[in-house]
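Written out below as structure tokens is the structure these notes cover.
Of the protein chains in this complex, all but one are displayed in their positions.
Right, chain A next:
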Amino acid sequence: MSKTLVRLAAGLFAATMIAGAAHAKTLVYCSEGSPEGFDPALYTAGTTFDATSKNVFNKLAEFDRGTTKIIPGLAESWDISEDGTEYTFHLRKGVTFHTTDFFTPTRDFNADDVLFSFNRQLKADHPMHEYVGGASWEYFNGMSMPDLIKEIVKVDDYTVKFVLNRPEAPMIANLAMDFASILSKEFADQLQAEGKAEMLNQQPVGTGPFKFVAYQKDAVIRYKAHEDYWGGKAAIDDLVFAITPDASVRYQKLKAGECHIMPYPNPADIAAMKTDAAINLMEQEGLNVGYLAYNTKVAPFDKVEVRKALNKAINKQAILDAVFQGAGKVAVAPIPPTIWSYNADLKDDTYEPDVAKKMLEDAGVTDLSMKLWAMPVQRPYNPNARRMAELIQADWAAVGVKAEIVSYEWGEYLKRSKDEDRDGAVLLGWTGDNGDPDNFLAVLLGCDAVGGSNRSQWCYKPFEDLIQKAKVVSDTAERTKLYEDAQVVFKEQAPWATIAHSVVFEPVRKEVSDYKIDPFGGHIFYGVDLK
């Protein structure tokens, strides 16, 4: 009798094992390129973040998947001092780092890992500051962290305090960004002891939902679900990035079932994807803005009426139809509607060529010839700048403005468009980093950014006062009001013609469930399941 029971139990056990094995769920993502490396703090490209920070690492604070809302990550909670210069983080306990072929952690995540992850970027004398040649910590620097952070203090094993040089309301949002990923100090120490610190950029060890298994450059990256993930094990067991650079080929692979999810479809394939029974075409407004920046320091663009008149001469709807082919929305404000504090009451400049012509005449501007800069590359906020420039050129010709389209190689374009005495209007755009309005308004229109990322060279005191105040106030309701007002000032002064916010499309096979498009443009596979 007992023998039969044992046999039965063994049989049942074997059956469940087989069933379990048969149901090992593998999600294949046709990614668009190889990551530059596996230490997200060294890089700024989305492709690298997908392969690292979005799936392998955690940050102190995280963005709620599919939104720009900030939720606790490796920090369970945080307190901000009255004056807004001290951020105290209470760390989550019982969080494990990945156990892999190349590393077995002996301790849980704690304050040392936080200090390590930031100090290596902050302190020039940190042993890991230059652990690979040319480590420049570009994002950390780009977000002004070295000026901002005075010091990071370990209060105890599970409490860390960031002391700032000045109040900075977007700080928590900054710490949810990719460069703020938390790495294992223990692993870094081990690599250093073995004299191969550079492996930290090739074999990531994090606390995130997926652990790294293997990478073959330009071919495939393999991950496994982190069994002990603090948020619960991922629904899928294996995650594979099949690196497929060509968008048409990605679509063929998706159709053939060789992958489940693909990014960046060809605009020309969208119509076919919509009718494909095996594919669910997801879409979401991108966290971006495409704009045309006048040089407000150079006549006649220093006059508000001239800028307004040129704006009124542009038929934006025609641009949306021709250039975005439905994958975009007319932009009214300098921030996209998905960001909090977006001012929905703003009125856009209406398309009235006759009025525009009259306004130009009234401003004393006749026979205006100018340059119109068109980017040489496709960007999320502008799929075809050349075509867009041609349409604007034609619109302006109708009101008597002669525009000459100019373009340069991309690096050169970015550089030359910053010149303060630059001639003409520049087509460019921006994709948000952290979902904070400051990340658009201060970066693109603030006085500090003149000669840099402020391509309209626009420094306007009433606007600047509003955004500077909003930077130091920590109350969100108050900040919202300030930013709403700032957008009104922006619209009155018209340093840009706001053109479009693009819509992001992501085709996903029908068997994929619970996938959400990340507003930041990342690809996150925790929470995704296969039917």
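The working rule: contacts are C-beta pairs under 8 Å (C-beta built on N, C-alpha and C of every residue); 3 or more make two chains touch, one makes a residue touch a chain; residues count from 1.
The working rule: contacts and distances are computed from a predicted model.
For the chain of the complex excluded from view, the name given in UniProt is "Peptide ABC transporter permease" [choices: "Chemotaxis protein CheA", "ABC transmembrane type-1 domain-containing protein", "Tryptophan--tRNA ligase" or "Peptide ABC transporter permease"].
Remark: the omitted chain is touched by one listed residue; of A:A75, A:I243, A:I392 or A:A425 this is A:I243. Among A:P265, A:G429, A:P507 or A:G521, only A:G429 touches the chain that is left out of the view. Among the residues A:E86, A:D108 or A:E258, only A:E258 touches the chain that is left out of the figure.
By the touch rule set out above, chain A reaches the unshown chain at residues 26, 28, 33, 36-37, 42, 44, 132-136, 138, 141-142, 198, 201-202, 214, 216-220, 222, 240, 242-246, 248-249, 252-253, 255-256, 258, 408-412, 414-415, 418, 428-431, 443, 452-453.
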